[in-house]
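Note sheet for the following structure.
Showing subunit A:
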Amino acid sequence: ATDEPATAPSAAASGPAGSGTGEQSKFFVQADYDRELALLDATPAGPDGKPWEQALQPTMVDTAKFKKAGPHKICFSNAGLNNPWRQVGFKTMQAEVDAQRSRIEQFVHIDAEGKDQKQIADINDLLGKGCDALIVSPNTTATLTPAVESACKKGLPVIVFDRGVDTTCPVTFVNPIGGYGFGHVAAEFVSGNMKPGGKVLALRILPGVDVLETRWSAAKVAFDKAGVNVVGVEFTDGDPAKTKKIVNDYLQRYGTIDGVWMDAGAVAVAAVEAFLDAGQPVPPINGEDQLDFLKLWKDRKLTAIAPTYPTYQWRTPVIAALKILDGEQVPSPWKLPQPTITQENLAQYADPDMPPLHYAMCGCTDLPGYPDRWK
Partner candidate 1 sequence: MSSALSMPARRASPGVFVALVLTLAIGWLVVAIDGGQLFSVPTTVSLLHVAAGLGLVAVGQTLVVIGGSLDLSVAYVISLSTLVAAETMGGDDAALLPGIGLALAVSAGIGLCNGLLVTKVKINPFIATVGVGLLLKGYLDNGYDGPAGRTAPALVQTLGYQRIGPVPLSFLLLLGVAGAAWFALARTRFGHHLIAVGGDPEVARLSGVRNSRVLVTAHVLCSLCAGLAGIYLASRLGSGAPRVGTEGLYDLESIAAVVLGGTALAGGIGGVAGTVGGVLLLAGIDAIFNQLEVDAFFKQVIRGVIIIAAVAVYAQRVRGRAAP
Partner candidate 2 sequence: MSDPLLALQGIGKSFLGVRVLGGVDLEVRPGEVHAVVGENGAGKSTLMKIVSGVYPPDEGTIEFAGAQRHFSGPRDAQRAGIGIVHQEFNLLPQRTVAENVFLGREPRRRGLVDRRAMLGRAAELLASVGEGSLPPDTRVGRLGVAQQQVVEIVKALALDARLIIMDEPTAALADHEVGQLRALVRRLQQHHIGVLYVSHRLAEVFDLSSRITVLKDGRRVTTVNTDEVTADQLVRHMVGRELSGYYAERAKPDERGPVRLAVRAGGNRILRDINLQLRAGEVLGVGGLRGAGRSALARSLFGVSPFTTGAVTIDGEPVRLRSPRAAMRAGIAYVTEDRKGEGIVAGLSVLDNALLASRAVRPGWAGRGARAARIRDLLAAVELRAAGEDQDIRFLSGGNQQKVVLARWLALGPRVLLFDEPTRGIDVGSKSAIHDLVRRLARAGAAVLVVSSELPELLGLSDRLIVMRDGRIAGELPAGSSEEDVVALAVGTTRESVG
């Protein structure tokens, strides 16, 4: 017997390189970049006010062959629950499952704890459990591809979301516009709101996470185009103390920093505090839709923006799975809109009652158990 995948995994594509901010990441793919930037302005199709059911420029696929009478057993192989974003997302997903209880008999969740090889084993494991549909949120794109392919071969509908896989075998791939959009929006804002030729500090979490890499590569393009002086690209490990120290040292080294770009919002508050504690004005900065940042932004009247990687995307795979099991057409890929929080709509999202690490863009206010479940 063998669990061998149908086709060999394909290598990650490579793109153009070379710019003032260092070599372009090998994750950069020009075509994807162009497509994502175009999507930023596209009008979504689908029910109004429910972005998790909307799709951008959808191409529908037929799913009749998966039609099956309910109630269903839906299985989910999760990359991990090791950060607040995934926690909020997963709670949202569970709430969605609860909302659909009449149709979902059983929801099996296995947490890979951020380990590629465990997730591969998990997927294999789930294939033996008689699932009607399999949802996968891959830990790493390239490395999970073979496992997802072997799942497809079993003939059950596979839905991938968040990070993708290098194969088209899943019925659909759900995710928001993506990293290029995020990085681009933030970089445009930072470079557009600071003094021309000013100094930007780019704070990144970790090297080598594809979602974050695409964000940075898009920002790089934007900064190079705007002729911004990126004085440093530093990794913070998501550690606020480290972030503050880095910002402090850069302030000392350069006197002032005129803009801060971040590839994720986790340490945005720490970065802002570093400026405040040093008695310096907070320069244009981007964060994410985490409430501690939104609150600080509101209180301190920052020049800020929060592109999002919305956690409501955790609802969509469940919805997609049920549609597929109904034999309904679904968009593939399922591109979700990716709203940005700006000064204009800040008040709408900065809910003071939610915990500081909650993500405002959870699309969860209509789900059962809100808000206690997320507290």
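The rule is short, and it goes like this: a residue touches a chain if its C-beta (ideal position, glycine included) is under 8 Å from a C-beta of that chain, and two chains touch if they have at least 3 such contacts; residues count from 1.
In picking the candidates, the idea was that all candidates are chains of the complex that A comes from, given by their letters.
In this text the structure is predicted, and so the values were computed from the model without any measurement.
Novice: What candidate from 1 or 2 touches subunit A in the complex under consideration?
Specialist: The touching one is 1.
Novice: Okay, in this complex, where on subunit A does candidate 1 touch?
Specialist: 1-5, 8-12, 25-27, 80-81, 108-111, 113-118, 120-122, 124-129, 139-146, 150, 207-210, 213, 235
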